[in-house]
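All protein chains of the complex are present and in place, except for one that has been dropped.
Take a look at chain A:
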């Protein structure tokens, strides 16, 4: 049964109590409860869910209310007196039952006074959570070590600390019929493309789902039209400095409560090949790091199919490179070896994610020494296979975006198979389709392969070279900023 979202609170305290008790299951569910006080001969109910709020704070609020009995004459307006004595900076009035219930379930306390329809929601929230720590996936050698946490209020605070601009907006929405997750859209009002904010807001409001259990990942699939596309259509970050850098550029951030990852939109392919570390180094070094990374990513996609092609068609190699290719074929076909080895590396990666640290040393030993060494000695793999599979695996690990590296892995596997079947034509067609597919992909009305196709010389220069920050004079055109100049 869907709750009636419009039902107003009643003026009668008993009516309200019956209704809320039934709805929250007070008495059945142990963590929801109500405390009734008598203040100036009027009954006052305080509803709360323990575990989500600060008990000491609630006690102070109650003490203050009870003191009204000792100091105030009984003739005054109780409702006003109580409002004045709620010791908290965030007190809101609610008169819709559904809103009141949601507030209770979020950890606020609801104070209902007999004879008055309006109730007070007092923010006494205190969620269990961790303090900001450096995110595991985006480490830098030097630089700030704080990262987003699971608490959206802490996250907006961390962002606000870096952007003390009066134009910074955090629009709060609730998503999910049952989870009622808080979602915030963050942007700079005078920079961002209003059409983009509207689009994001619309998409968020359209979501009809019971709960966002996987927080930002579940949300992402609603906001962008992912369908069968393996490529990451938004960028995630857990670093407040990265997030604020994108705010300044005119991007829109989406923050989801219960998740330390913030969604950056709009995103292109090349947002996934950059890393905060480059901006922590001098421009030249940053560019060098970037170029090495580009090669790593290229290798992770194209090295294996290219090598396979040269093994299958050695006549293609120019004479000075003819040493490439295994000296002896081995006992099973090269293609099967290649796929086996590649999937073997994948076994290792998947296993490493959920293997406890205590066991992972043993796992590494078994994988590296036993499988690698012995497979060659037995004659299953030729040594060259191990070399190239290892290089392309390292290339995948050097991809800053984990999601992109997995998508590229999929592309590589397809390229390897199509190359084995069609030879040169397979590799060339596969390469063309890869580029065309990236070009065709659109994320939130943004061409994914920008600035290569569609071509934008200045933006491409900014991607190929890490430009010194003082020369970052204009915002990237891809976000359609209202103000092109950075100021």
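Operating definition for what follows: a contact is a pair of C-beta atoms (placed from the backbone, for glycine too) under 8 Å apart; a residue touches a chain by one contact, two chains touch by 3 or more; residues count from 1.
Throughout what follows, contacts and distances are computed from a predicted model.
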When one chain of this assembly is omitted, its UniProt record names it as which of these: "Potassium-transporting ATPase potassium-binding subunit", "Conserved membrane protein YqhR", "Tryptophan synthase beta chain" or "NADH dehydrogenase"? "Conserved membrane protein YqhR"
Out of A:209, A:453 or A:474, the sole contact with the unshown chain comes from A:453
In the whole complex, not just what's shown, which of A:79, A:180, A:201 or A:217 touches the removed chain? A:201
Per the touch definition above, residue among A:98, A:170, A:431 or A:465 touching the missing chain: A:431
Checked against the full complex, the residue among A:70, A:315 or A:377 that touches the missing chain is A:315
Need a quick check: the contact residues on chain A for the chain that isn't drawn. 194-199, 201-202, 315-318, 423-425, 427-429, 431-432, 435-436, 439-440, 442, 445-447, 452-455, 457, 477, 480
